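Excluded from the complex is one protein chain; the other protein chains are retained at their positions.
Presenting subunit A:
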């Protein structure tokens, strides 16, 4: 275990046993982890904290709960999207990609003209009738 982010010796839990080394890629870059690591733990051991960006704002996000509850750690694994990095065991040759910004289906170019409330809708209808 070469990485100093690993807790190799522990006063109560003892020494970390030797485990098989595993190679995987994250956003095209190659990293190593150990058998039994999750994607999240293997990446953190490599100093990688950012696992995705917010789909709309692009702000970086990492693990929050580390046990599958919060869904903050969504990554793409071998082309499957929305996989929780904290619950997924790293496998040799795994291809992991961070979550990206998505085109926003809600971004409307007509947002100035569309009615926002029923009252506005009725008003627009009346205005249109008046024009006819």
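Here is the rule we use: a residue touches a chain if its C-beta (ideal position, glycine included) is under 8 Å from a C-beta of that chain, and two chains touch if they have at least 3 such contacts; residues count from 1.
The rule we apply is simple: contacts and distances are computed from a predicted model.
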- Note on the structure: Omitted chain per UniProt, picking from "sn-glycerol-3-phosphate transport system permease protein UgpE", "Sarcosine oxidase subunit alpha", "Putative sulfite reductase-associated electron transfer protein DsrM" or "Carbohydrate ABC transporter membrane protein 1 (CUT1 family)", is "Sarcosine oxidase subunit alpha"
- Options A:16, A:101 or A:114, residue touching the unrepresented chain: A:16
- Contacts from subunit A to the absent chain lie at residues 4-8, 10-13, 16, 36-38, 41, 44-45, 49-51, 54, 59-70, 72, 86-89
